[in-house]
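One structure follows; several queries about it will come next.
A protein chain is absent from this complex, but the other protein chains hold their places.
Right after this comes chain A.
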Amino acid sequence: MTAFLSVRDLSVRFATEDGVVRAVDGLSFDVERGRTLGIVGESGSGKSVTNLSVLGLHDPRTTEIEGRILLDGQDLTTAPESVLEKLRGNRMAMIFQDSLTALSPYYTVGRQIAEPFRKHTGASRREARLRAIEMLRKVGIPNPALRVDDYPHQFSGGMRQRAMIAMALVCDPELLIADEPTTALDVTVQAQILDLLKDLQQQTGSAIVLITHDLGVVAGTADDVLVMYAGRAVERGTAREVLRSPRHPYTWGLLGSMPRLTSPVDEPLTPIPGSPPSLLDPPPGCPFHPRCAYVDRVGGDRCRTERPEPPEGRGAACHLPDGAGRGRTR
């Protein structure tokens, strides 16, 4: 029995002028209905690319995809475009990060919400409009019957993000991918949007993939966590496990670079030294080893030469013996 969304051994490569970029490399994860998976990582770690390929939104001319993406047992990587069209916006939907550019400036919010509904359900213009108003009410837009005729630029940032969510949820999708849905918003609005997503999930029981670089967002919303680095999974587990007892030095680093309310205010944050590797030419062995402080604790040259196994279930892709560095950063 496979999960509702099951990604198996996914690799995504882009052909660029400088060479082939391995944006995602051997990634596997599962999401069940009614659960939220948080995918965490820095910019360029492959988290967005992964989810664009789930919906088939990559450019097929420059992108090469290997592995399998199974939605309810159906492989999306081999599915024809006509099948994907019927799934997109209907059974699987996406919320994009920047709602100002992701919404078309030339159509009213209501029309943009109604568009996928009409396409997938064959509803009339009138029915779709009523549905758009209902969705706007659901996501907490005041005066939805009036605001439905507004253009995106007449909405505030938070309202636009709500409208995006309304648009993604208009057909009650079973899989919702939210790509940094709160990054462009201020903290209070961020909390509202995340609560909204949780509420809607409880009503519809959809599976959610929440892409973020913010561990605080993960802590509040996700059931499971996948930490990505340089296109690979470096750690996975339940949100509680990963946040309470992280096993990968990169996760330690992420947690160590976050401010904590309980620490003294003048205590400096601990950044992760260095920057993520180029995916044109990833380092051999463990991709994190150039930035890792624990390379010496592993015997010999293993970190530099041997690629650690990707984590299955609860685990980390690291040569360190389990528990070796626990509590290092806290």
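Following the convention adopted for this analysis, a contact is a pair of C-beta atoms (placed from the backbone, for glycine too) under 8 Å apart; a residue touches a chain by one contact, two chains touch by 3 or more; residues count from 1.
One rule holds in what follows: contacts and distances are computed from a predicted model.
Asks: Among "ABC-type sugar transport system ATPase subunit", "ABC transporter permease", "NADH-quinone oxidoreductase subunit H" or "RsbT antagonist protein RsbS", find the name that the UniProt record gives to the complex chain excluded from display.
Replies: "ABC transporter permease"
Asks: Among A:Leu10, A:Ala93, A:Cys292 or A:Cys318, single out the residue that touches the unshown chain.
Replies: Within the whole complex, the residue contacting the unshown chain is A:Ala93.
Asks: Looking at A:Leu70, A:Ala102, A:Val189 or A:Ala219, which makes contact with the chain not pictured?
Replies: Residue touching the absent chain, from the options given: A:Ala102.
Asks: Which is it among A:Glu85, A:Asp172 or A:Asp214 that touches the chain not included here?
Replies: Answering carefully, the residue with contact to the hidden chain is A:Glu85.
Asks: Among A:Leu5, A:Ala23 or A:Leu55, exactly one should touch the missing chain; which is it?
Replies: Only one of A:Leu5, A:Ala23 or A:Leu55 touches the chain omitted from view, namely A:Leu55.
Asks: What is the set of chain A residues that contact the non-displayed chain in the whole complex?
Replies: With respect to the unshown chain, the touching residues of chain A are 55, 57, 81, 85-90, 93-94, 96, 98, 101-106, 108, 115-116, 119-120, 151, 153, 167.
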